[in-house]
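This is the structure I have questions about; it appears just below.
All protein chains of the complex are present and in place, except for one that has been dropped.
Up next, chain A:
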Amino acid sequence: MDSTAFRIFVLCFLLMNGFGYGQSEGMAFIEGSRYIPLYGRDSTVVEVKDFEIDVYPVTNAAFIDFVREHPQWQKTKVKKLFAEGNYLYNWKGDFELREDVDLRSPVTYVSWFAAKAYCECQGKRLPTIDEWEYVAMADKKMRDARINESYNQQILSWYEAPKTYKNSIGQTEKNYWGVYDLHGLVWEWTLDFNSVLISGESRKDVDKDSNLFCGSAAIGATDLMNYAAFMRYAFRGSVKARYAIRNLGFRCAKDINNIE
């Protein structure tokens, strides 16, 4: 009897230890900090708390498993409100990919709703823009590599490279945090992609946005030299949650303290 109790105790201890401190499988721990993103709160510093993020983007293979368990996200069953007609365009059916599509490639042609549901069903969530940009400003050696000219050059040269969405995950260089593929594979959904308030009007020199957006004066960019980041924000500002796009995938994130 005693030994049973002891075993249970040990088991509980192991479990708690695992949940409390251990890193989640396939995720990297990101130590939070304050930084200045291109479009911050009050246009300046934002605070990112400690969190975990998937090491790789979600693959076609993983998404097949997901739709098997959650039929409402299958290609033929998804509601139009949650995904436009292009949803999983490169799949042949509900569980099969087209011949030229790889299981180890990132899943693309997914809507924000589908990406969000996928993460929630894994007990995770999509990363916020601030979190994503925070992890993505690292290069191999530095947490914030944005001052390096080569960092920006490299990302921009990827933006010019064709069809990178066909590559497998994990082929780009691992960054400071141990995270792959933030640049060089696909663009990724963020939880609050619809917090970007730039419209077509932003391209004009007159501030016409003030009619469309309340408080738009406060959302000027901090560093217009960061052209790569500007492209990402502009892209986020131009998509809608139902959109399913060829080179847009996602990965999940998780708060550190939500499992204690």
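Here are some notes:
FYI, a contact is a pair of C-beta atoms (placed from the backbone, for glycine too) under 8 Å apart; a residue touches a chain by one contact, two chains touch by 3 or more; residues count from 1.
Rule of thumb we're sticking to: contacts and distances are computed from a predicted model.
When the unshown chain is looked up in UniProt, the name that turns up among "Carbohydrate ABC transporter permease", "Amidohydrolase-related domain-containing protein", "SCO family protein" or "Acyl-CoA dehydrogenase family protein" is "SCO family protein". Residue A:195 is the one among A:168, A:195 or A:247 that touches the chain missing from this view. Listed residues A:49, A:79 or A:92: the one in touch with the omitted chain is A:79. In the full complex, chain A contacts the hidden chain through residues 41-42, 69-72, 79-82, 112-113, 116-117, 120-121, 123, 125, 191-192, 194-197, 211-216, 218-219, 237, 240-241.
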